[in-house]
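Complex shown without one protein chain; remaining protein chains in place.
As written, the chain order gives the labels A, B and C, with residue 1 at the start of each chain.
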Amino acid sequence: MTKPEMSVEIAGFKMRNPVMTASGTFGYGEEFAGYVDLESLGAIITKGLSLKPRAGNPTPRIVETQGGMLNAIGLQNVGIDAFIEKKAPFFRTITTPVIANFFGNTPEEYAEMAERLDRIPEVAAVEVNISCPNVKHGGIVFGTDPKSAYAVVKLVREATVKPVIVKLSPNVTDIVEMAHACVDAEADALSLINTLTGMAIDLNKRKPVLANVTGGLSGPAIKPIALRMVWQVARAVSIPVIGIGGIMTAGDALEFMLAGATAVQIGTANFLEPGTAQTIALGMEQYLVDNGIADIKELIGTLEV
Amino acid sequence: MTKPEMSVEIAGFKMRNPVMTASGTFGYGEEFAGYVDLESLGAIITKGLSLKPRAGNPTPRIVETQGGMLNAIGLQNVGIDAFIEKKAPFFRTITTPVIANFFGNTPEEYAEMAERLDRIPEVAAVEVNISCPNVKHGGIVFGTDPKSAYAVVKLVREATVKPVIVKLSPNVTDIVEMAHACVDAEADALSLINTLTGMAIDLNKRKPVLANVTGGLSGPAIKPIALRMVWQVARAVSIPVIGIGGIMTAGDALEFMLAGATAVQIGTANFLEPGTAQTIALGMEQYLVDNGIADIKELIGTLEV
Amino acid sequence: MQFKTMVISNAEVSPGYFRMRLTAPQEFAQAKPGQFVMVRVRDAVDPLLRRPFGIFDLGTFESEYPGAWPQIYFEILYRVVGKGTAMLSTLHHGDHLDILGPLGTGFTPAGPDTETILVGGGVGLAPLYYLAKEVVKSGRIRLFVGGKTQEDILCITEFERLGVETYVATDDGTLGASGLVTEVMERHLKGDVPSKAIFACGPMPMLKAVAEIARREAIPCQVSLEAYMACGMGACLGCVVKGRDHGEHTPDYRCVCKDGPVFDFQELQWV
Partner (left out) sequence: MQFKTMVISNAEVSPGYFRMRLTAPQEFAQAKPGQFVMVRVRDAVDPLLRRPFGIFDLGTFESEYPGAWPQIYFEILYRVVGKGTAMLSTLHHGDHLDILGPLGTGFTPAGPDTETILVGGGVGLAPLYYLAKEVVKSGRIRLFVGGKTQEDILCITEFERLGVETYVATDDGTLGASGLVTEVMERHLKGDVPSKAIFACGPMPMLKAVAEIARREAIPCQVSLEAYMACGMGACLGCVVKGRDHGEHTPDYRCVCKDGPVFDFQELQWV
């Protein structure tokens, strides 16, 4: 059989395969160069960026839970200027598209960030994080209220011609309502899920383990919730959906595609096995070969319910 | 050191210790008699009851996920009549209080159930399930909309003099808002969390694993989310809170008490180790002894944040 | 009953199929053919749930040390299909496991003048060996066993050593007759007058075909079912199958774990 077609397209933006690395779990790509062939990935998503450098939260910032982990990094990042100066040049050395994940404290900051990112040629698309549970101002409010989400996405949309992916929070009663708000604001694609808000306690100290008290739950533990939400959203909207949450294997990634995802993002799994994203891309291709499927796009949303 | 005090009280209803078995995971108690000394438990909560017997969902109804499991039993139960006739007599043979978990398809059905349960002397309290994600009519709507929750709880409250515990769904944007609605409707206590809606896919069949498509996620995977919600709710309301979600060990149970729970429920863990609830009660007592704590109530809500 | 067990041996008897011998306490000797155990594969939450396995064999192990008590053991015969069975397959002599069981109902052996007909599909053969051992003294036993290919036909020698007449069918004809085991069975039973009772375990399509033959030929028939299980003791209601009287408004679900796994075929709904 000939090599199956692995490429997918999101808002006119083409990837060699549907495997992306999730924001905050793959650094700026460079860190993993020794473990993964970066050219084997569909796209790399940066750590969440903001206008000014951010210190993030005090430590401890991470803790393992059963089948998952909590993080409260608090969006520590170098800021847009340092990003342009220190990180972007590396992106010119690879052909894999880089997507800038970003957030702001106010709708105006989101717009300003979008404008600045719009002018960076190394950035192929932007992912708007309206769902980070770890920042006091902004973040979660935009991600749990459809009206605020609409407002933010609308401003971002007007500020950039690059493809706009909006990343949704799972901490909501109705994820479909949130998705519709973003579609109305002319998002090009949706990615979901971000982390679920959780907490861990140190019994002996009688204190929360995380300095921030609560953190975001990620990893295989959340996969069933992510799969459910991706399925609900993909059926409800007509823009591409990117599936995220607990993906560890090619099989997991393919399940998200059956549920309606056009692409997937690998997060926590990168920590366990730095080569996961590449392994998954290869595994998905092998699955197509084994099952005589010519094009991965044939799988999208084909779950029989 | 003298034996520490393990008893706790919820709405005038006293338990020898804070360890209850969660609805749907312990049958009607009898099933576990060979593995647990039922007299060692704080309370036993029945499988969710309804007016008429319910067939529940087609199979497969359960599937394991990483660190958890999905169930879509669909509230199969014998119905209130068979419960009175066949299950209640056993409860007279034990001194451990039995709490009847129940649900209805309409607010009126909830009220009728509450009335009927009110007349059963073997039932020490009722737990109103407004949060089951597996039934088409009722269930989840009451559990995710504060106004509907208020209406249902209000009717139940008026229909019974027994302590009313309301069981909350975690599938909401703001669990505190839901809690307040129940307090306003004069619930005596809140129990949380019920399961999170999730999904599992059989890649080879390209079908959902569960016949019901989605199911409720339980087990250690959800513990961080449960702990966070219990903490949020316990700080916000002044009625007792019962912590549920992924409790496997005495340490887990104690963490929930630090977060503000007056008692805990053991669910999925009963499947792995049928003796879990007893083991946990003993382990909690040992913790008090080891740490020179005279009364378990001293721990409630003492998390230093 | 719940107990800790030690692995005595764990051998691959055919590619992907393992036979594991485990120690058991004295009371376990009461286990009936057709009952099963729930195995906790690891002392961790991955995998989370216990895994159910039929009792393949049960016996007494004579210790090599003079004066030592005889040790009860049992065996499971399992196929590696997923995470839990893959982990089991890596265990060695001396490793420990936690067991719940014996659980569920067992087979009710046929009376003395009745011929025992065993029908096994693949690893569904597992619970039939212990049954054969128990009833072999009292009468004729024939075993019909099927599988996709020759590697799915397990432990035939063991049955033959007991004196069981064995008939094999494989889908691809690599061992025994080519075709379905139920076809082979039907050919052999046709026009065969003496009273018989069927005991079957295997995949659902096979069981359906067996039940159909039993119905048509009016032969008593017990089937052993599989289902996804969480608790194994009738509490979670995860493992149910439709009973004879099941209908939309007349729920008649039976728990495979508690009311089964062995059912009289007439107790179940086969459509």
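Quick note on the criterion: a residue touches a chain if its C-beta (ideal position, glycine included) is under 8 Å from a C-beta of that chain, and two chains touch if they have at least 3 such contacts.
All figures in this text were calculated on a predicted structure; none of them were measured in a lab.
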Missing chain: touched chains present in the view: A, B, C
Candidate in contact with the missing chain, chosen from A:Glu31, A:Glu108 or A:Glu158: A:Glu31
Positions on subunit A contacted by the hidden chain, ascending: 24-27, 31-32, 34-35, 47, 53-56, 59-69, 71, 73, 76, 219-220, 248, 268, 270-275
For subunit B, residues in touch with the removed chain: 66-67
Interface with the undisplayed chain - residues on subunit C: 42, 44-47, 83, 87
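Assume only the chains that are shown with their structure count from here on.
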Chain at the geometric heart of the assembly (C-alpha centres): B
Rounded Å distance, subunit A centre to subunit C centre (Cα mean): 47
Where subunit A touches two or more other chains, by residue: 66-67
Touching two or more other chains - residue numbers and ranges from subunit C: 45-46
